[in-house]
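Note that one protein chain is taken out, while the other chains of the complex remain in position.
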């Protein structure tokens, strides 16, 4: 069994939850607010996950990593953005925010281990907010990573076709000067 | 432009055809029986191929490698096995057959470059005809490679998770003695 | 309220959809072969029954009752196949305080015996095929029957069904040997050597009538279905209405079906099967005391939801619309899509479905129990699902069916799709000119001739091979002219 702890930032502030997974990746124990519940996991052929809880409840959906680092959870009847991260990445994300409302540099990190499929920018290139920076394949999905604000590409630390660790800095953007 | 030559073994015996593809993989020239025709190629997101010929005809379908080495071509209205190979592999396949109707060893080769996803047998293990030997990911598909006859695993030359070249021998099976 | 479906595949999916339409929560059960199946991953609750073999999973009454208890299910729907016509299961459900969605155990039992149901039908005035009624004790008894009714006759195992344990006898000299053989086969296959004889009806159609029985509202017929397109006595394609039935004959068939259902106090959806001779005489064959595989063609033409009606009846609720006011509209055709290899005598073709693209659009309904990546297990019936086409008349439905069949992509396993594509191009079939042996004759006549690959298919193969072997273009650092180009390149890189 291996234990993972996550921080979920919902409307009520950050909350810790954990999940223990056995080596087969098929059995787990979910713990939240002092209560634990065993469950079985099935990864479906198209990438969705099905969770079967001890009381028979079945939950099925698809999870993708969004460029902001949030997770997109899509079930048949909903599509929701969930702020869930492991404690380290949660600290990185929220420390950066609290230090400066508008930092001079934007570090684009891989929020999950994955593989860089394409780098759409060059060093020194000017990119606008929302422009494609790179494509990261993670969790069976191609995630288009876009610049959240305009800026100039200061560093590219990855190569197309190479794997990246979760949390690794991939690209550094230097923010535009505020015009006013 | 790069040129590929294939041997198609249809009802009328082997026939050579060739295709020239440009570096973008989007333009090509198809040649068969002395006639050439330019076309554009689009690879669709789900792995299908769309060919657009000079006269406007559009052809769309999915191509998979079957364990015997034939190609499976699936369009909306058909599913056909096509014996198409490059001249080297065509020679290997048909030379082996003509030497012996039932050779003592079966070499399981990668008919396409790909990645071994799982090896389902161990050295020395007895496998029956049709039993899963390994899973090879090629052309976006997971191809289950099965033993065509019963035998014993003599050699395993690949590792799970590793890439293999097209034509490489992956597993060698020693055939069962004929019972009669 | 929760409903457990004691089944798998497309019928479990179909019944779950009806539950969702009725606001009822769903409980799936699964064997180890089905943990990833759509009927499980669409359900609100799911319970493992046991290993893949049916006996240890979908046929295990204790495991099913335990699953219902654990999830608090109040209703149990048997689907078709497995325990659908097992009176013992219906009784066990009732004893466990569960509502069995189907007719009473007595009705199931009454229709379960071929000879018993036959006697009952004769009493109710429903025409039956001339036959011995009672199991024959000797070949001599059969000879006497055959002299009266005339050859050819059919010998049938009393406990048989679906074409198993059946043999045609063309003249008296063959009768002794045939009797001995069918008795032995019946003993081996069904554990019961009883055999009876029937007159063989020449070139009949298999026509069935949908009935709906309600405890208070009585029994109603909802039109007929044409089920003559069979391969070795197994239906492969069904239609509503039949192209061979006129209003007068339809009325007589429906009256007979209602009389049959009334005779057993039938209170659910059910089907009364008939053989219809070319001279429009018809004969009761059997009654299926369950939701039929081919119920969707009736639903499309009559505008009724039979699966939902069946659940409402089980809950003793009134039926939603006045069924007697329903009128048919248009024509519907269903194809049963099996994972079978037509080139090897329709042998099951288990394996992983590598890709699946369903047809969509006007007049098309998909009732499917698998998805791309699903493994078709060797343990169960290899039906993947059903394609239903509906149009303003038979010609329109056939054209839509042909269109849907040319939009249907399944790779990884062999399927019966080529059979249906060939049927749509067959003149006799398109004219509606067939009987129950027609398809077997056409198949041995080469309906599914091996076609040479088309040039377009060879070019697709060559292009894919060339693309896969071409030196990969280096991942561009920017400069891609458009998102479209970038996307195309990324996709090409994946191989």
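Letters A, B and C mark the chains in the order given here, with residues in each chain numbered from 1 onward.
Criterion: contacts are C-beta pairs under 8 Å (C-beta built on N, C-alpha and C of every residue); 3 or more make two chains touch, one makes a residue touch a chain.
Computed from a predicted structure; not experimentally measured.
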Omitted chain's touching partners, listed by label: A, B, C
Which residue of B:29, B:66, B:132 or B:154 touches the chain not shown here: B:132
Residue of C:85, C:299 or C:457 touching the missing chain in the full complex: C:299
Contact with the hidden chain (one of C:94, C:124, C:277 or C:375): C:375
Absent chain, residues of chain B that touch it: 40, 42, 44-46, 48, 50, 52, 55-58, 60, 76, 116-122, 125, 132, 135, 142, 156, 160-161
Residues from chain C at the interface with the omitted partner, ascending: 13-14, 17-18, 20-23, 32-33, 35-36, 42, 52, 296, 299, 303-305, 307, 320-321, 329-330, 352, 358, 360-368, 373, 375, 391-393, 396, 399-400, 402-403, 406-407, 482-484, 487-488, 491
Contact footprint on chain A, counting only the chain that is left out: 2, 4, 6, 8, 10-11, 17, 19, 21, 23-26, 28, 30, 32, 39, 41-47, 49, 51, 57, 59-64, 71-80, 82, 84, 86, 112-113, 138-142, 144, 166
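We adopt the following convention: only the chains that are shown with their structure count from here on.
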Centre distance in Å when chain A and chain C are each reduced to the mean of their C-alpha atoms: 46
Rounded Å distance between chain A and chain B, as computed from the means of their C-alpha atoms: 37
Shared interface positions of chain C, touching two or more other chains: 352, 489
Chain B: positions in contact with at least two other chains: none
